[in-house]
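Below are the structure tokens for one structure; questions will follow.
Left out: one protein chain. Kept in place: all the others.
We just call them A and B in the order they show up, numbering each chain from 1.
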Amino acid sequence: MIALLRVAKFVVSLCSLLFIVSFLPGQSVYSQDTASSVNNLPPITVKAYDTENDAGSSITVEWSDPGYWRREGFNGYRLSRKNVASGIEDSLDVLPTGHVLHEDRSVSDDSSYTYTLAVLINGANLTSTSTEVVRSSKQWFDNRLTWVLILGLIICGAVIYFIESAKRGTKLFLRRIAGLEAIDEAVGRATEMGRPILFIAGIQDMDDVQTIAGLTILGSIARTVAEYDTKINMPVCTSLVMTAARETIKHAYVTAGRPDAYNDDMVRYVTNEQFGFVAAVDGIMVRERPAACFLLGAFFAESLIMAETGNSIGAIQVAGTAMPAQLPFFVAACDYTLIGEELFAASAYLSGEPRQLGSLKGADVGKAIAMIVILVGVIATTIASAWNSESMLWIENLLRQMFSTG
Amino acid sequence: MGLIISIIVIGGGLLWILYLSIKGRDVDRRIVYLFVGTTVALAIIFRLEFGEVATPIVKSVFDKIENLPAGSKIVLSYDFDPAMAPEVNPMANAFIRHILEKKHRLYFMSLWATGQSLLSVSLDSVLKPEFPDAKYGVDYCNLGFKAGNEGVLNVVITNLRKMFPSDANGNSLDSLPMFKDVESLKDMDLLISIGGGKPGVKEWVLFAGDPGKVAMAGGSAAVSTPLLYPYWPKQLIGLLGGTKGAAEYEAELIKRYPRFKDKSMPALRMMGPQTMAHVVIIAFIVIGNIAYFRSRKKGEQS
Partner (left out) sequence: MKHQIPMLILSAVGTLLVVSVFVPSAQHWGEDATLYFDIIAVFAFFLGGGNLIRVHTEKVSHKSAGWIYSVVTLLGFGIMLVTGLFKIGNPNGIAGDLSKSGSYFQLLFQYVMSPLNSTMYALLAFYVASASYRAFRAKNTEATILLVAAFVILLGRTALGVLLTNWIPAQLSVLQIPNLAIWIMNAPNLAGQRAIMIGISLGVISMSLRLLLGIERTYLGGDS
């Protein structure tokens, strides 16, 4: 009996010891039978397909790992490729844990390939079976952008329709934009005071549509300036804007019948450096004390520095930008602010030309679409989440699909 | 002690201005400037500091870097100029410390010409002295500046070598081990842009992170941060906004890695002056409103 007890005690002690040892680092039971555990796992599955919506020369290889990556000694996956025609095999890459997909961009559209994936565990390679033969090709249309194209065509179609209908003489209503109405008043004030006006077209180059919008307004202002015989001063921070602004002002002076009054020095290049430019503009404001300042274009952190300096010299200020972060600064420091789209509408508004006005009406169609979609989306999402309505969920998913490019 | 002196000086002055406003006197803008200047100066002199706790928007960036497996590839783009540097450079330095501490691979680049020189300062003042074991070309590399704004991103998202055939020192990318498995930005595990202008975080989201389906984080000057909120948390996994964001990140870094406690953490230091300046601005807004209501009352009476 005592011997039996001793044997039982020994067995229990041995089991306890084994249990404790199994938790010691590097001594896990798990690691001891790695090979057998790995062998017990189902084989890794790999598939290869032509990368979608690309310009060709790309094959995507995707695999699902049933758990090899958890094994001790796992060193990654080695991906190999075989050219079917030539039989040449290439080892592509060793990919660490976490990768389940690789885009091979070193293939030719003229060749076919197969891929194999090896799991590297303690130097041993466990190779998957080859994928089916795959060939890359280019796509002529990015399917992810179908809805973008459709919506774009509707909006552009609406713009063109309204331009055409305006050309045929349809009367279009345009709400009053106070900032643009104030331009004549500002230039008139400068004339009365015998002081110049200052125009800043933002700090971006000609590849920014806000700069172009600023220059189109400059055309109207320069014409009024030429008619009133006031001085205009325009420091710029890029050379291309300098050239374009000179052409714009020159044409305005010619149109106003005063080509002799035009001078190239009305537009001066200062520097491309953002705050160097601000320092120069602030200096000009303080020294020359313009009666009116126009800040129309793309502005960044310098917006408030310029606008506050203009405010401190008592100039009447009209600002406009499509940089949402800068709008509050302009609203706080300027007399009139063109908010976002108003900047782009300004040239049409000022010219009063039917074709241009028509383009604004077309953009309104876009706004109507946006409003309807937001409204429907909010209602559908709310109902879908509150009452689990499948039809509403379908609408929600459709809208998500329409407005995502993923 | 410093805090008490600051409160007495600034509080006394503000009470005097409040009294003048109640009497109907207008506050000249130069008085406002004087108060902001004095407040900031006092906070710097007396080294006023306040504790920071990471908000979710900052914490998510920290956690992402923290949880990536060692050896992950992270791009850090210096898209700012010296003007913005005091505000956003602390973010860049905190990222460098965190990324190298976690043994990730760090790829520097810049879309701003001025960014390259500022990056050079970070390399000399943070990376080299604090991580002497980090090897160039293996643990970190500097791709340098490339002109072309978002056009650069448009190209590097599909082909990095087309825009950057060599690094800033003229070494071919193929000669650097850390580019062995990198063909484009799509091969990166995380993209981080630090900036506040254009091109900046927004352009990175639109032309790299989103189309390339690569995780993206950003650091931005406070003034431009509101513009980036629409991209969080989907297109941007997290965002550091201004000095506050940088200070939160620094605080989290120190909390997780106390060895950085003795290192320079400028954002945490700057939060003292910023807090005091905010208090003064709030005080002036209150004074402005008292003066406004008083003048309106007078107007109604007369």
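Just so it is clear, contacts are C-beta pairs under 8 Å (C-beta built on N, C-alpha and C of every residue); 3 or more make two chains touch, one makes a residue touch a chain.
Computed from a predicted structure; not experimentally measured.
J.: Counting contacts across the entire complex, name the shown chains the missing chain touches.
T.: Hidden chain, whole complex, touched shown chains: A, B.
J.: Which listed residue, B:G37, B:G71 or B:P129, touches the chain dropped from view?
T.: Only one of B:G37, B:G71 or B:P129 touches the chain omitted from view, namely B:G37.
J.: Which candidate, A:P43, A:G73, A:P259 or A:P324, sits in contact with the chain we can't see?
T.: A:P324
J.: Touching the hidden chain in the complete assembly: which of B:G11, B:P129, B:P177 or B:P230 does that?
T.: Going through B:G11, B:P129, B:P177 or B:P230 one by one, B:P230 is the residue touching the chain not shown.
J.: In terms of residues, what is the contact footprint of the unshown chain on subunit A?
T.: Looking at subunit A, the ones touching the missing chain are residues 53-56, 138-142, 145, 148-149, 152, 155-156, 159-160, 163, 205-207, 209, 212-213, 215-216, 218-220, 238-240, 242-244, 247-248, 250-251, 255, 265, 268-276, 278-279, 287, 301, 304-305, 307-308, 322, 324, 327, 329, 331-333, 339-345, 347-348, 351, 353, 355-356, 359-360, 362-363, 366-367, 370.
J.: Just checking the interface: what residues of subunit B touch the absent partner chain?
T.: Residues in contact with the chain left out: 27, 29, 32-33, 35-37, 40, 50-53, 55-57, 81-87, 114, 116-121, 124, 142, 144, 147-151, 154-155, 158, 168-170, 222-223, 226-227, 229-230, 242, 244, 271, 274-275, 277-282, 284-285, 287-289, 292-293.
Throughout what follows, only the chains that are shown with their structure count from here on.
J.: For subunit A and subunit B, let me know how many angstrom lie between their CA-based centres, rounded off.
T.: Roughly 20 Å separates the two chain centres.
J.: Name, in rising order, each residue of subunit B that touches subunit A in their complex.
T.: Where subunit B meets subunit A, its residues are 29, 69, 71, 81, 83-84, 181, 183-184, 186, 196-198, 210-211, 213, 221, 223-227.
J.: Where on subunit A is subunit B touching in the complex?
T.: Residue list for subunit A touching subunit B: 93-98, 103, 105, 204, 273-275, 298, 300-301, 312, 323-326, 405-406.
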